[in-house]
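After this line comes chain A, so read on.
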Amino acid sequence: MPSINSDDEPWRGNALPLLNEIRHALEQLLSSGETTVIDLGALPMGPQDEAELLAALGTGEVDATINAGGPSSVRETAFHGVWLVTHRNELDEIVARFVEVAFVPELLMSQPEDVADSIAALAKNLGVEQNIRK
Partner candidate 1 sequence: MSATYERGMNAFKEVLDAPIASFFSSCVHCGLCAEACLFYTETGDPQYTPIHKLEPLRRAWQQEYTLLGKLARLTGLAKPVTDAELAEWSPLVYDSCTLCGRCSVVCPVGNDITYMVRKMREGMSAAGHAPEGLVMATTRAIQSGSPAGVKWVTVQAQIKHVEAEFGFKVPVNLENADYLVLMSSWEILNYPEYLGAVGRILNKAGATWTLAEDAYEATNSGIQIGASDLARELVGRIVNAAERLKVKCVISPECGHAYTAIRWEGPNLMGRPFGFEVKHILEVLDDLRREGRLKLKGTLDTPLTYHDPCQISRRGGVYEQPRTLLNQLAPQFKEMSDSGVMNWCCGGGGGVSANERAEPLRMTVFKKKKAQIEELGVKTMVTACANCRVVMEEALEHYHMDVEMLGLTELVAEHLDES
Partner candidate 2 sequence: MASNGPTIAEVLRQQGISRRGFLKFCATTASLMALPPSMVPAIAAALENARRPSVIWLSFQECTGCTESLTRSHSPSIEGLILDQVSLDYHHTLQAASGTAAEAAREAAMRENAGKYLLVVDGSIPLGNAGYSTIAGISNLDMLKETAAGAAAVIAVGTCAAYGGIPAALPNPTGAVPVSAIIKDKPVLNVPGCPPIPVVITGVLAHFLTFGGLPELDALGRPKAFYGESIHDRCYRRPFYDQGKFAETFDDEGARKGWCLFKLGCKGPVTYNACATTKWNQGVSFPIQSGHGCLGCSEPGFWDAGPFYKALSMPIGPVKAAVGAAAAAGVAAGVAVALRNRSAKKGAQAAHQKVTVDDLEQKK
């Protein structure tokens, strides 16, 4: 792959408008509680764009990994409420990448269906009769 951009060239790609979009999403989150998810795969990103965006977002306080159908990393960026969600498959290849603007990303929360499964499983382990799930 050729080097894409020399250092003396100011990059005028897609990082800047995206950062602005994130700023508006944060304002919306605070005022109405509405979350925003941006699919980075749907944007035309050059290698430099991506590096620039990640550098601009920085690293924050939370760094979580979900192991479901491959590892997914959920990291809060230096900006509170701005999360970087990266899904990988079992081969550790990136399959999707999102910027999620939320207090807590949806996927970090335990899902009611799984909780129900957990009750059943726990009950089974304890030998208790359970009647939550049909």
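In picking the candidates, the idea was that all candidates are chains of the complex that A comes from, given by their letters.
Note that in this section a contact is a pair of C-beta atoms (placed from the backbone, for glycine too) under 8 Å apart; a residue touches a chain by one contact, two chains touch by 3 or more; residues count from 1.
Small disclaimer: the values here were computed from a predicted structure and weren't measured.
Colleague: If you apply the contact cut-off given up top, which option from 1 or 2 ends up touching chain A in the complex?
Modeller: Every other option belongs but stays apart; chain A touches 2.
Colleague: Within the complex, which stretch of chain A touches candidate 2?
Modeller: So the residues of chain A in touch with candidate 2 come to 1-6, 9, 12-14, 37-39, 41-49, 66, 68-70, 72, 87, 89-91, 93-96, 98, 106-107, 110-114, 117.
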